[in-house]
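The complex appears here minus one protein chain, its other protein chains still in place.
Take a look at chain A:
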Amino acid sequence: MKSSLLWKRVWRHKLFYLFMLPGIAWFFIFSYVPLYGLQVAFRDFTFVGGFTGSPWAGLKYFEQFFDYYQSGAIIRNTIVISLLKLLVGFPMPIILALLLNEIRNLKFKKTIQTLSYLPYFVSWIVVVTLMQRLLSMYGGPVNDLLTSMGMQPVQFMYNTTWFYQLILGSDIWKNIGWNSIIYMAAIAGIDQQLYEAAKIDGAGRFRQIWHVTLPGIRNIAVILFILATGSLMSAGFEQLLLLNGPATANIGSVLDVHVITSGIQQGRLSYAAAVGLFQSGIALVLIVTVNWIARKVSDVSLF
(Lines give C-alpha, C1' and ligand atoms only; values in the text may rest on other atoms or scores of the structure.)
Protein backbone atom coordinates (compact mmCIF):
# COMPACT_ATOMS: atom_id res chain seq x y z
CA MET A 1 0.00 0.00 0.00
CA LYS A 2 2.76 2.38 1.05
CA SER A 3 4.88 1.55 -1.98
CA SER A 4 2.01 2.12 -4.41
CA LEU A 5 1.52 5.54 -2.82
CA LEU A 6 5.21 6.27 -3.33
CA TRP A 7 5.03 5.28 -7.00
CA LYS A 8 1.97 7.46 -7.44
CA ARG A 9 3.89 10.41 -6.02
CA VAL A 10 6.86 9.59 -8.24
CA TRP A 11 4.60 9.39 -11.28
CA ARG A 12 2.99 12.74 -10.40
CA HIS A 13 6.42 14.39 -10.41
CA LYS A 14 7.77 12.32 -13.26
CA LEU A 15 9.23 15.28 -15.14
CA PHE A 16 11.41 16.22 -12.16
CA TYR A 17 12.57 12.63 -11.84
CA LEU A 18 13.34 12.63 -15.56
CA PHE A 19 15.55 15.65 -15.04
CA MET A 20 17.36 13.75 -12.30
CA LEU A 21 17.95 10.80 -14.59
CA PRO A 22 21.10 12.08 -16.34
CA GLY A 23 22.65 12.83 -12.94
CA ILE A 24 21.75 9.41 -11.60
CA ALA A 25 23.03 7.77 -14.79
CA TRP A 26 26.26 9.72 -14.48
CA PHE A 27 26.83 8.56 -10.89
CA PHE A 28 25.87 5.02 -11.74
CA ILE A 29 28.15 4.75 -14.77
CA PHE A 30 31.16 6.67 -13.51
CA SER A 31 31.03 6.15 -9.75
CA TYR A 32 29.30 2.83 -9.08
CA VAL A 33 30.02 0.62 -12.12
CA PRO A 34 33.82 1.14 -11.83
CA LEU A 35 33.69 -0.09 -8.20
CA TYR A 36 33.94 -3.68 -9.44
CA GLY A 37 37.39 -2.78 -10.76
CA LEU A 38 38.67 -2.15 -7.23
CA GLN A 39 39.41 -5.85 -6.92
CA VAL A 40 42.39 -5.28 -9.20
CA ALA A 41 44.18 -3.77 -6.17
CA PHE A 42 44.29 -7.31 -4.77
CA ARG A 43 45.21 -8.98 -8.07
CA ASP A 44 48.29 -9.11 -10.31
CA PHE A 45 46.77 -7.27 -13.26
CA THR A 46 47.46 -8.77 -16.66
CA PHE A 47 46.15 -7.55 -20.00
CA VAL A 48 44.72 -10.97 -20.73
CA GLY A 49 43.07 -11.54 -17.33
CA GLY A 50 41.77 -8.00 -16.96
CA PHE A 51 40.04 -6.82 -13.80
CA THR A 52 38.27 -10.05 -12.98
CA GLY A 53 40.51 -12.80 -14.33
CA SER A 54 43.99 -11.82 -13.13
CA PRO A 55 45.55 -13.94 -10.36
CA TRP A 56 45.03 -12.91 -6.73
CA ALA A 57 47.97 -11.13 -5.09
CA GLY A 58 46.65 -10.40 -1.59
CA LEU A 59 47.99 -7.22 -0.03
CA LYS A 60 51.21 -7.25 -2.09
CA TYR A 61 50.61 -3.86 -3.68
CA PHE A 62 49.61 -2.17 -0.42
CA GLU A 63 52.85 -3.46 1.10
CA GLN A 64 54.77 -2.14 -1.91
CA PHE A 65 53.28 1.30 -1.36
CA PHE A 66 54.16 1.42 2.33
CA ASP A 67 57.66 0.07 1.57
CA TYR A 68 58.18 2.81 -1.00
CA TYR A 69 60.62 5.30 0.44
CA GLN A 70 58.60 8.33 -0.60
CA SER A 71 55.16 7.13 0.44
CA GLY A 72 55.35 9.04 3.74
CA ALA A 73 56.35 12.24 1.99
CA ILE A 74 53.62 11.84 -0.63
CA ILE A 75 50.91 11.33 2.00
CA ARG A 76 52.24 14.27 4.01
CA ASN A 77 52.31 16.56 0.93
CA THR A 78 48.77 15.56 0.01
CA ILE A 79 47.44 16.30 3.47
CA VAL A 80 49.35 19.59 3.80
CA ILE A 81 48.10 20.91 0.45
CA SER A 82 44.53 19.73 1.05
CA LEU A 83 44.47 21.18 4.57
CA LEU A 84 45.73 24.51 3.30
CA LYS A 85 43.07 24.47 0.60
CA LEU A 86 40.43 23.63 3.19
CA LEU A 87 41.52 26.20 5.76
CA VAL A 88 42.21 29.05 3.36
CA GLY A 89 40.02 28.09 0.44
CA PHE A 90 36.88 26.99 2.29
CA PRO A 91 35.89 30.36 3.84
CA MET A 92 36.59 32.30 0.63
CA PRO A 93 33.32 31.53 -1.21
CA ILE A 94 31.40 32.35 2.00
CA ILE A 95 33.13 35.71 2.21
CA LEU A 96 32.46 36.36 -1.49
CA ALA A 97 28.79 35.42 -1.09
CA LEU A 98 28.47 37.75 1.92
CA LEU A 99 30.13 40.58 0.03
CA LEU A 100 27.99 40.04 -3.07
CA ASN A 101 24.89 39.99 -0.91
CA GLU A 102 25.71 43.43 0.39
CA ILE A 103 25.95 45.00 -3.07
CA ARG A 104 22.83 47.00 -3.76
CA ASN A 105 23.51 47.88 -7.42
CA LEU A 106 22.02 44.88 -9.20
CA LYS A 107 23.91 45.35 -12.49
CA PHE A 108 27.25 45.59 -10.72
CA LYS A 109 26.39 42.55 -8.59
CA LYS A 110 25.48 40.43 -11.64
CA THR A 111 28.65 41.48 -13.47
CA ILE A 112 30.86 40.56 -10.51
CA GLN A 113 29.03 37.26 -10.07
CA THR A 114 29.46 36.32 -13.74
CA LEU A 115 33.11 37.31 -13.76
CA SER A 116 33.78 35.25 -10.65
CA TYR A 117 32.13 32.13 -12.13
CA LEU A 118 34.05 32.28 -15.40
CA PRO A 119 37.41 30.88 -14.19
CA TYR A 120 35.62 27.70 -13.06
CA PHE A 121 35.00 26.84 -16.70
CA VAL A 122 38.62 27.37 -17.72
CA SER A 123 40.57 24.10 -17.71
CA TRP A 124 43.65 23.74 -15.53
CA ILE A 125 45.95 23.44 -18.54
CA VAL A 126 44.82 26.87 -19.70
CA VAL A 127 45.10 28.33 -16.20
CA VAL A 128 48.65 26.99 -15.77
CA THR A 129 49.69 28.17 -19.24
CA LEU A 130 48.35 31.61 -18.36
CA MET A 131 50.30 31.53 -15.10
CA GLN A 132 53.46 30.49 -16.94
CA ARG A 133 53.08 33.38 -19.36
CA LEU A 134 52.21 35.96 -16.73
CA LEU A 135 54.79 34.89 -14.16
CA SER A 136 57.68 33.94 -16.44
CA MET A 137 61.03 35.39 -15.47
CA TYR A 138 61.71 35.97 -19.13
CA GLY A 139 59.27 38.49 -20.51
CA GLY A 140 56.35 37.79 -18.13
CA PRO A 141 54.36 41.00 -17.40
CA VAL A 142 54.51 40.49 -13.62
CA ASN A 143 58.29 40.37 -13.58
CA ASP A 144 58.46 43.20 -16.10
CA LEU A 145 56.47 45.29 -13.64
CA LEU A 146 58.75 44.29 -10.76
CA THR A 147 61.91 45.14 -12.70
CA SER A 148 60.45 48.45 -13.91
CA MET A 149 60.02 49.32 -10.23
CA GLY A 150 63.68 48.54 -9.64
CA MET A 151 63.09 45.14 -8.05
CA GLN A 152 64.79 41.86 -8.87
CA PRO A 153 62.82 39.45 -11.06
CA VAL A 154 61.31 36.54 -9.12
CA GLN A 155 61.03 32.96 -10.27
CA PHE A 156 57.47 32.25 -9.19
CA MET A 157 56.82 29.01 -11.03
CA TYR A 158 58.46 25.76 -9.92
CA ASN A 159 59.99 27.39 -6.87
CA THR A 160 59.45 26.01 -3.36
CA THR A 161 59.22 29.53 -1.89
CA TRP A 162 56.19 30.40 -4.00
CA PHE A 163 54.71 26.94 -4.48
CA TYR A 164 51.96 26.97 -1.86
CA GLN A 165 50.96 30.54 -2.68
CA LEU A 166 50.50 29.65 -6.34
CA ILE A 167 48.62 26.45 -5.56
CA LEU A 168 46.25 28.19 -3.17
CA GLY A 169 45.91 31.38 -5.21
CA SER A 170 45.07 29.61 -8.44
CA ASP A 171 42.68 27.21 -6.68
CA ILE A 172 40.80 30.05 -5.01
CA TRP A 173 40.72 32.13 -8.22
CA LYS A 174 39.33 29.21 -10.18
CA ASN A 175 36.71 27.98 -7.73
CA ILE A 176 35.62 30.89 -5.53
CA GLY A 177 32.83 32.10 -7.81
CA TRP A 178 31.36 28.70 -8.51
CA ASN A 179 31.50 27.59 -4.90
CA SER A 180 29.79 30.79 -3.77
CA ILE A 181 26.63 29.97 -5.78
CA ILE A 182 25.30 27.58 -3.18
CA TYR A 183 25.86 30.14 -0.40
CA MET A 184 24.16 32.82 -2.49
CA ALA A 185 21.18 30.49 -2.83
CA ALA A 186 21.17 29.84 0.93
CA ILE A 187 21.32 33.57 1.64
CA ALA A 188 18.44 34.19 -0.77
CA GLY A 189 16.38 31.71 1.25
CA ILE A 190 16.74 33.63 4.53
CA ASP A 191 13.50 35.19 5.68
CA GLN A 192 13.65 38.96 5.05
CA GLN A 193 11.65 39.59 8.20
CA LEU A 194 14.65 38.53 10.24
CA TYR A 195 16.68 41.39 8.73
CA GLU A 196 13.87 43.82 9.40
CA ALA A 197 13.59 42.63 12.97
CA ALA A 198 17.35 43.01 13.39
CA LYS A 199 17.20 46.52 11.96
CA ILE A 200 14.43 47.47 14.40
CA ASP A 201 16.64 46.15 17.18
CA GLY A 202 19.34 48.59 15.96
CA ALA A 203 21.62 46.16 14.15
CA GLY A 204 23.95 47.68 11.56
CA ARG A 205 25.13 45.88 8.45
CA PHE A 206 27.85 43.87 10.20
CA ARG A 207 25.53 42.92 13.04
CA GLN A 208 22.94 41.74 10.49
CA ILE A 209 25.55 39.59 8.76
CA TRP A 210 26.74 38.21 12.07
CA HIS A 211 23.36 37.50 13.62
CA VAL A 212 21.16 36.75 10.59
CA THR A 213 23.10 35.84 7.44
CA LEU A 214 25.82 33.66 8.95
CA PRO A 215 23.44 31.58 11.10
CA GLY A 216 21.23 31.30 7.98
CA ILE A 217 23.96 29.62 5.96
CA ARG A 218 25.49 27.71 8.86
CA ASN A 219 23.84 24.40 8.00
CA ILE A 220 24.86 24.43 4.37
CA ALA A 221 28.41 25.45 5.38
CA VAL A 222 28.67 22.51 7.79
CA ILE A 223 27.41 20.07 5.16
CA LEU A 224 29.91 21.39 2.60
CA PHE A 225 32.69 21.26 5.16
CA ILE A 226 31.94 17.59 5.89
CA LEU A 227 32.00 16.85 2.17
CA ALA A 228 35.23 18.81 1.76
CA THR A 229 36.99 16.72 4.40
CA GLY A 230 36.39 13.74 2.12
CA SER A 231 38.78 15.36 -0.33
CA LEU A 232 41.57 15.72 2.24
CA MET A 233 43.46 12.81 0.71
CA SER A 234 43.05 14.28 -2.74
CA ALA A 235 44.97 17.47 -3.42
CA GLY A 236 43.83 17.98 -7.02
CA PHE A 237 45.27 15.89 -9.81
CA GLU A 238 45.38 18.26 -12.81
CA GLN A 239 46.56 21.28 -10.86
CA LEU A 240 49.39 19.43 -9.12
CA LEU A 241 50.42 17.53 -12.23
CA LEU A 242 50.89 20.82 -14.04
CA LEU A 243 52.17 23.08 -11.28
CA ASN A 244 54.60 20.63 -9.73
CA GLY A 245 58.04 20.23 -11.25
CA PRO A 246 61.36 18.65 -10.28
CA ALA A 247 62.28 21.71 -8.26
CA THR A 248 59.17 21.44 -6.06
CA ALA A 249 58.82 17.64 -6.04
CA ASN A 250 59.74 17.37 -2.35
CA ILE A 251 56.66 19.36 -1.33
CA GLY A 252 54.51 18.95 -4.41
CA SER A 253 54.37 15.18 -5.07
CA VAL A 254 50.88 14.07 -4.09
CA LEU A 255 48.87 10.86 -4.07
CA ASP A 256 46.66 11.77 -7.03
CA VAL A 257 49.62 12.29 -9.34
CA HIS A 258 51.47 9.27 -7.91
CA VAL A 259 48.47 7.08 -8.77
CA ILE A 260 48.40 8.30 -12.36
CA THR A 261 52.15 8.16 -12.95
CA SER A 262 52.52 4.66 -11.52
CA GLY A 263 49.35 3.38 -13.14
CA ILE A 264 49.34 4.92 -16.57
CA GLN A 265 52.96 5.92 -17.15
CA GLN A 266 54.60 2.88 -15.59
CA GLY A 267 51.78 0.44 -16.32
CA ARG A 268 51.50 -0.70 -12.67
CA LEU A 269 47.72 -0.80 -12.60
CA SER A 270 47.33 -3.02 -9.55
CA TYR A 271 49.71 -0.86 -7.54
CA ALA A 272 47.93 2.32 -8.64
CA ALA A 273 44.55 0.79 -7.74
CA ALA A 274 45.89 -0.15 -4.30
CA VAL A 275 47.12 3.40 -3.67
CA GLY A 276 43.82 4.79 -4.94
CA LEU A 277 41.85 2.45 -2.69
CA PHE A 278 43.95 3.44 0.30
CA GLN A 279 43.25 7.08 -0.54
CA SER A 280 39.51 6.46 -0.77
CA GLY A 281 39.50 4.38 2.42
CA ILE A 282 41.06 7.19 4.43
CA ALA A 283 38.66 9.69 2.83
CA LEU A 284 35.70 7.57 3.93
CA VAL A 285 37.01 7.37 7.49
CA LEU A 286 37.51 11.14 7.52
CA ILE A 287 33.98 11.85 6.30
CA VAL A 288 32.41 9.49 8.84
CA THR A 289 34.51 10.97 11.67
CA VAL A 290 33.82 14.60 10.79
CA ASN A 291 30.15 13.80 10.29
CA TRP A 292 30.05 12.20 13.73
CA ILE A 293 31.76 15.22 15.31
CA ALA A 294 29.39 17.59 13.48
CA ARG A 295 26.41 15.65 14.75
CA LYS A 296 27.74 15.78 18.30
CA VAL A 297 28.57 19.49 18.42
CA SER A 298 25.69 20.75 16.29
CA ASP A 299 22.50 19.27 14.95
CA VAL A 300 23.72 19.29 11.35
CA SER A 301 25.14 16.19 9.71
CA LEU A 302 25.12 14.36 6.40
CA PHE A 303 23.78 11.08 7.74
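Everything below uses one rule, namely that a contact is a pair of C-beta atoms (placed from the backbone, for glycine too) under 8 Å apart; a residue touches a chain by one contact, two chains touch by 3 or more; residues count from 1.
One rule holds for everything that comes next: contacts and distances are computed from a predicted model.
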| item | value |
| --- | --- |
| Among "Extracellular solute-binding protein", "glycine dehydrogenase (aminomethyl-transferring)", "Sugar permease" or "ABC transporter", UniProt-listed name of the chain not shown | "ABC transporter" |
| Sole residue of A:Ile103, A:Ala247 or A:Val300 that reaches the chain not shown, by the stated touch rule | A:Ala247 |
| Identified contact with the non-displayed chain, of A:Ser116, A:Ser262 or A:Asn291 | A:Ser262 |
| Of A:Trp26, A:Phe66 or A:Trp292, the residue in touch with the unshown chain | A:Trp26 |
| Residues of chain A (touch criterion as defined above) contacting the omitted chain | 15, 18-19, 21-22, 25-26, 29, 45-48, 64, 67-70, 132, 136-139, 155, 157-158, 160, 245-247, 249-250, 262, 264-269, 271 |
